[in-house]
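The block that comes next holds subunit A.
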Amino acid sequence: MAVTSTKPYVGVPRDRVENFNGKQIVYVGWDQHMLFSTPFMIVVEPGMKLGDMLQNAVRPLMQPDPDAPAVDFGKVEWLKGKQPWTPNFEASLADNGIRHKQQLTFRTPGLNTLGAAGR
Partner candidate 1 sequence: MSTVFIAFQANEDSRPIVEAILADNPAAVLDEQPAMVKINAEGKLVIRRESIEERVGRPFNLQELQVNLITISGHLDEDDDTFTLAWKN
Partner candidate 2 sequence: MDMTVAKKKLGLKEKYKLLTRDLGWEPTYHNKDEVFPYVKYEGIKVHDWEKWEDPFRLTMDAYWKYQAEKERKFYAIIDAHAQNNGHLNITDARYLSALKIFLQAISPGEYCAGKGFARMGREFPGVGTQVACQMQAIDEIRHAQTQIHALSNYNKFYNGFHAFADARDRMWYCTLPRSFFDDAMSAGPFEFMIAIGFSFEYVLTNLLFVPFMSGAAYNGDMATVTFGFSAQSDEARHMTLGLECIKFMLEQDPDNLPIVQNWIDKWFWRGFRLLGVVGTMMDYMLPKRVMSWREAFEIYGIENGGALFKDLARYGIRPPKGWDDAGKALDHMTHQFMLALYQYQFGTAFHSWIPSEEDMAWLSKKYPTTFDKYYRPRWEHIKKLKEAGTPYANMGLAKLCQTCQIPTVFTEPDDPTTLCHREVEYKGETYHFCSDGCQHIFEKEPEKYIQGWLPLAAIFQAPLNGDLGAWMEWVSLADGKDNGDFAGSEDQRNFEAWRNQATSNQ
């Protein structure tokens, strides 16, 4: 039973992509970089190039971490959802198969100034 109810009941999701004025949500997380409390929530057009989103929307948000200048998005390890993934920075989000509310995570092994004490 998908809900305990007195009669059949179907819910309506509030956050469907058509409610975002032609945009979509993408979550971008930086593994082990805990200065940022959660993955960043980015709201952009699905036609935007992935590389543009990372440079223009994600990179500025990373600046408070001392490791930010050393990150080369082309060289980090990527996950889409929970799966290892090879991005195409020149292609759009849609062409990269990045769906609404999908999470991308990048890993920068060996680069973790603030987390060093926790190792």
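Methods note: contacts are C-beta pairs under 8 Å (C-beta built on N, C-alpha and C of every residue); 3 or more make two chains touch, one makes a residue touch a chain; residues count from 1.
Selection rule: all candidates are chains of the complex that A comes from, given by their letters.
These figures come from a predicted structure and were not determined experimentally.
Interface remark: subunit A makes contact in this complex with candidate 2 (options 1 or 2, touch as defined above). For subunit A in complex with candidate 2, the touching residues are 1-6, 9-16, 19-21, 23, 25, 27, 29, 31-32, 34-43, 61, 64, 66, 81-82, 99-103, 105, 114-119.
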